[in-house]
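Take a look at this one; I'll ask things after.
All protein chains but one are shown in place.
For chain A:
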């Protein structure tokens, strides 16, 4: 059972709502109360107390869960609305001015103000788990018991000589712990001191009951933490009253700021404890409470958080909540103005866990709440797009080397490397040996380009359009260079369609010249599979396109014949305004960006080319001849 969320009087108050941890209430430096939804990680509501600058909020406590009103005529029908988990509603805030504010999160408005009893800063507020009572401890050394039904103080008593810094009501609602100069345990019925505990030298900031057993069973434990103290002490309430010293202590790295614990209900059940320290670290403890233990216990697991910068800066944790599942935790981290909440799975087997989180991307400057409740996942350029024809869309074709398939691309690349090495050896010989005076082909250049993988050379070679030249080049390429050529062609065909148009001629030439060599390769399927998939996917739509083309052509010719009858309209412009700078622009374009210009030129050319081809094809379609596969891929 989770204890009702406590509050810390030092530092900024930051409390998770009890039970389901749906909300995080946080009072930031600017004096505003913000309630964050831990499910959606957005700001649920913001409340500005009327005197938030003068009377800042010092402590927060969530009220017990609200009950659905039991109607008098409630019948159990077959399918009525089910009981949902009860919503948390009320939030008590202690202020520096000595008043206690009750805020309703359901209505989003102030519920009531309790004031007039404290003259000093309210250090701690605690709800009674069952009755409508609220306890507050203040700098004026008094504890006040508020009756919430009337909104009046029911009882007020002096607790200590020193300011009351912390309070805690026992889970059964019969005892109250208060910390001032000493820790006192009060019987709430009689308002008398039941026990006294001394030990802390500084102000006690945290008091929590660790077990839910009755006080006279020797099994009631509670824990306390103090300012500037790096120990969390556990005290046992013993039947014989000999409970002067703390029985167990937990080692921390700094003073505790936020504590969440699962009380142990029996001896067999361990106490689970999550402590967030002032230095922003989280310590997790698990301990069976059964009597004293000399040595301070070290944490089971320590969680830290860092940013993603080059020199990682620690991101402070603000609060942590345990869940019933031992591995998952609910964390709040970042700054108080805009905390980030996250449910994390922590491997408690490791002593130190360091989480890396990017706080800055989730932090935005505008605090505007999104009312639309739409989350947009990140879509960036890094994501990969797989379209039909690209590798990855179809399964890699299984060759004879079926066993290698699982290794995938790595194995393939390795083999290419090896092969390329071999090629280097042999092709060098070939280059040396071949008569280098011939100018009607690019064979040497191509081989060099393939060897060195020089994109410039390859671009130059592959931009050739003359069929004869291509044919001759391919014919003279030495056999070991054929496979790299095929690879290169495949790679380029997967790219932009314009380059694909150019590559089709090359592929055609290769297939015509070197079929016998390719057929002799053992892993032919594997090598040409990608090419095959690509061609297949690209010609899939071809049939429909030719149909469309034919229809359009028919339409266009009809339009053309009909428009001939119409008298020609004078298309010459009546007035031509000549811009002087246009010439200059062109000129400068020519000079400055020759590359781009040539690209454009090339594109234009291909377009023309395409149109020509289309016309040719059209004539073929109308002439109902069979379409060559080569032409198909060219069209694509």
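Criterion: contacts are C-beta pairs under 8 Å (C-beta built on N, C-alpha and C of every residue); 3 or more make two chains touch, one makes a residue touch a chain; residues count from 1.
Going forward, contacts and distances are computed from a predicted model.
Entry comment: the absent subunit's protein name, as recorded by UniProt, is "WD repeat domain 75", drawn from "Interleukin-6 receptor subunit beta", "COP9 signalosome complex subunit 3", "116 kDa U5 small nuclear ribonucleoprotein component" or "WD repeat domain 75".
Considering the full assembly, A:63 is the residue among A:13, A:63, A:449 or A:484 that touches the omitted chain. Among A:266, A:347 or A:383, only A:383 touches the chain left out of the display.
Although one chain is not shown, part of chain A still touches it, namely residues 19-20, 22, 39-41, 44-45, 50, 63-69, 71-74, 76-87, 89-90, 102, 104-113, 130, 132, 148-151, 308, 324, 340, 342-343, 356-358, 361-362, 371-380, 382-388, 391-396, 408-409.
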